[in-house]
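First comes the structure, then the notes that go with it.
Taken from a larger complex, these chains appear in their original positions, while the remainder are omitted.
When the chains are written out, they are named A, B and C in that same order, and each has its own residue count from 1.
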Amino acid sequence: MQVYQTIREAAYEANMQLPALGLVLFTFGNVSAADRSKGLFAIKPSGIPYQELSPAKMVVVDFDGKTVDGALRPSSDTLTHAVLYKHWEDICGIAHTHSTYATAWAQSLRDIPVYGTTHADHNTVDIPCASPMSDEMISGDYELQTGYQILNTLTARGLSHQEIEMILIGNHGPFTWGATPAQAVYNSAVLENIAHMAHLTESINGTVGRLKESLIRKHYERKHGPQSYYGQ
Amino acid sequence: MQVYQTIREAAYEANMQLPALGLVLFTFGNVSAADRSKGLFAIKPSGIPYQELSPAKMVVVDFDGKTVDGALRPSSDTLTHAVLYKHWEDICGIAHTHSTYATAWAQSLRDIPVYGTTHADHNTVDIPCASPMSDEMISGDYELQTGYQILNTLTARGLSHQEIEMILIGNHGPFTWGATPAQAVYNSAVLENIAHMAHLTESINGTVGRLKESLIRKHYERKHGPQSYYGQ
Amino acid sequence: MQVYQTIREAAYEANMQLPALGLVLFTFGNVSAADRSKGLFAIKPSGIPYQELSPAKMVVVDFDGKTVDGALRPSSDTLTHAVLYKHWEDICGIAHTHSTYATAWAQSLRDIPVYGTTHADHNTVDIPCASPMSDEMISGDYELQTGYQILNTLTARGLSHQEIEMILIGNHGPFTWGATPAQAVYNSAVLENIAHMAHLTESINGTVGRLKESLIRKHYERKHGPQSYYGQ
C-alpha cells in the first residue's frame, strides 16, 4: 500500500547497505525503519536474499510485532526490534548483523574496551556485551526477551540509548540503532571497524589500557557535544 | 548429451559460486550435483579454471565414480563424492574447498567448537575434524578412503549426515553436502564464516566456553525444528 | 575561485585515493594540498562522504587554519595540517586516516619496528608512535596541539620530516606527509601495509628482532640515496 511507501523504501535502502558494507553473509542480518506517527515499522522479510529484496517485499508491523501489511513473514528478529521501538521513543532505525569481528567479540562474552579515538568519536564507554539470557528467557518468547535483555543491560550499566547506539548480545551478535535506519546501519559498520581494531590492539600490546578520560571526552564532544565542530 | 543437462547445469552453477563466494584459489575446489533417479552425478573436471567451465564440460559419473559421459577427466576427488552419494540416499549435492579458515582448522586437527548462534543456526554440535587417515588408507584408494573416513567419523560420533552437513578432513580441508548442490555450497560458505569467527573468538577470549545447550537448541530449532519460524 | 583550482583538484584527487586504496571507512580521513607560493592549502570539508566530494567543495585555508575560500567547514583536523605546513617548508601534502592496522598500532601505543625491507625501502627507523597528549594539550586547542605533538616527537627522537614521512598519534591514528598530496597518500598506504606485516611478523615469531643496519641502509639507499637506482 502506498501509505507505507516511505518506511518501506527507507528499510529497503538500509537493508541493501548491509551487503554493500560487507556486514552480512547470505541473509544474516536485518534493518527496520519506523514511522513514529503511525506506530509501525517496516522490516526485512525472513530468509530472503538481499538481491531479491524490493521495497514492496518489506513487511510492515506494529510495535507489538504484529504484521499490518505485507505478503511475507517478517524477520525472525522482529520482536526484538518491536521492544526497542516501544521503549525508546526517539529512534526510527534498528540494525542487526552477524558481522565477523563484532560477532566474535559477542561470542567472546566481552565488552569492547575503548582503545582509541575512533571508538571515542562515537561512544564514551566500552561497548557493552549483554550476558547470554537465562534458560527461562530463552525458552520463553526468545526474540522478545532479547529486546528486554538489551534494555536491562543498558539500565544495569546506567547507560541511555542516546549515549550508546550499539550493543553486543552475548553468544549472538550486534544490534545497533539510531534516529534513522541509515544511522543504525552506519553504527553497525562503525562497530565492526571498532571491533576489528580492538582485537588487533590487544594482539599488538597485550597490556594496553583504555583511552584516558580527557581524550574520550574531547573526541566525543567535538563530534556530539554542544560545541561540536565536526561535519557541516 | 541432453539427458544429463539438468545435473550438468546444476553442477556448473554451483561450481561457479565457489569463486563468487571467495572460497577457492585457482582450481582448489569442486562441487557435484546428483540425479538420484539415474544413480549419477555431474562433477567439475579436474584442474580446469572456473572461468573456463561450462555445463558441457561437467563430467557425468556413476556412484562408483566411473565416467558415464563427458570428454574430460573428472575431479581427482570424485571417489570421495561417490562414496557419500552411495551411502547417503537423500543428498544431491557435495562441495569441497580449501577455503582459508576452514582449512586452517583442518590443518590444526581440531573440531570447531560451537561458540555462537551463527554456528547453532546451522548445527547443534561442534564441527567434526576427522583424524588424518592411516598410512594404509592413504596408500590404498586414497579418495575412496577419504569418503569412508567421513562416514566413519560421523558414525563414531553418533552423528547423522542430516544433523550435520559439514566436516573437516584433518590436514586437508572441508567437505559439505546437502539436498541440493546449492545447499552444499551454502554450507561451505557458512562453514568458512563459522571457522573465521571461532578463530577470532579464541583470540579475544582464550578461556571462553561453548554456547549453552538451551541457546543451541533454540537457534537450531527456530530454523530447522518442527515449529521453525525462520524463512518463508 | 579559479585561482585555487590547482590545489583544489590536487586535494580532491588525493582524497579520492583514500577509499580507492581501502584506507577509510565513511569520512574517517582527509588529505590536503598546499600552494607554497600563496601560503594556502586546500583540504577536505568536514564530514562529507567521499562520493559527494568535488574539487569545488575543497576548502582553502591559510597556514593558521583560517578559511580563505569555500562554502563548507574544513576538516576538523585542519589545524594539525596547518601546523605542519607552517613548520615544514618543503611539504605540499598531508594525509590522515584511521586505516585499520596503522590505527591498531597507534591504539597499542607502540612504535612499529623495522622488520623487513618493505619498511626499509621507505624509512630507516621504527615508525614513531607519539605519546597521547597531556590533559592540558587535549583541553586546549586540540588539533593545533596534535600538530605540535608531531613536531615534538620527531625532535625528541632526532628525526627530520624528510627522513620519515609518517607517524602514529598514540590512541588516535596515522598522519603522513610528502612533497605532494599524492606522495602523502602513497605513504598512508605504505604505512598500512607495513603495520599489517609487522603485526603478522610478531604473531609468527614472537622473538624476532629488527632488520640489521646494513640491510636497512642498503634498501633505503637503493631507493633514496645519492646512488639510488630504483625507478626511472
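Criterion: a residue touches a chain if its C-beta (ideal position, glycine included) is under 8 Å from a C-beta of that chain, and two chains touch if they have at least 3 such contacts.
Note that this is a predicted model, so its numbers are computed, not measured.
Novice: If you could, jot down how many copies the complete complex is built from here, 3 of which are displayed.
Specialist: Taking the 3 displayed chains as part of the assembly, the whole thing totals 4 copies.
Note that in this section only the chains that are shown with their structure count from here on.
Novice: Chain adjacency by touch: line, ring, star, complete or other shape?
Specialist: Shape = line; chains linked end to end, path left open.
Novice: Would the interface of chain A with chain C count as same or different, where same needs over half of all numbers used to appear in both copies?
Specialist: The interface of chain A with chain C is built from mostly unshared positions.
Novice: By CA centroids, point me to the most central chain in this structure.
Specialist: Ranked by how close its C-alpha centre lies to the overall one, first comes A.
Novice: Suppose a student superposes the Cα atoms of chain A on chain B; what rotation angle should they report, nearest 5 degrees?
Specialist: The rotation relating chain A to chain B comes to 90 degrees.
Novice: Between chain B and chain C, tell me the centre distance in angstrom, where each centre is the average of that chain's C-alpha atoms.
Specialist: Centres of chain B and chain C (C-alpha means) sit 46 Å apart.
Novice: Averaging over Cα atoms per chain, report the distance between chain A and chain C in Å.
Specialist: Here chain A and chain C have centroids separated by 33 Å.
Novice: Where in chain A do residues touch two or more other chains at once?
Specialist: 203
Novice: Could you please specify the touching residues of chain C with respect to chain A in the complex?
Specialist: 25-26, 28, 45-48, 72-73, 76, 98, 100-101, 103-110, 132-133, 135, 138-139, 142, 171-173, 199, 202-203
Novice: Enumerate the contact residues on chain B facing chain A in the complex.
Specialist: Those in contact with chain A are residues 115-118, 186, 189-190, 193, 196-198, 200-201, 203-205, 208, 211-212, 214-215, 218, 222, 229-232.
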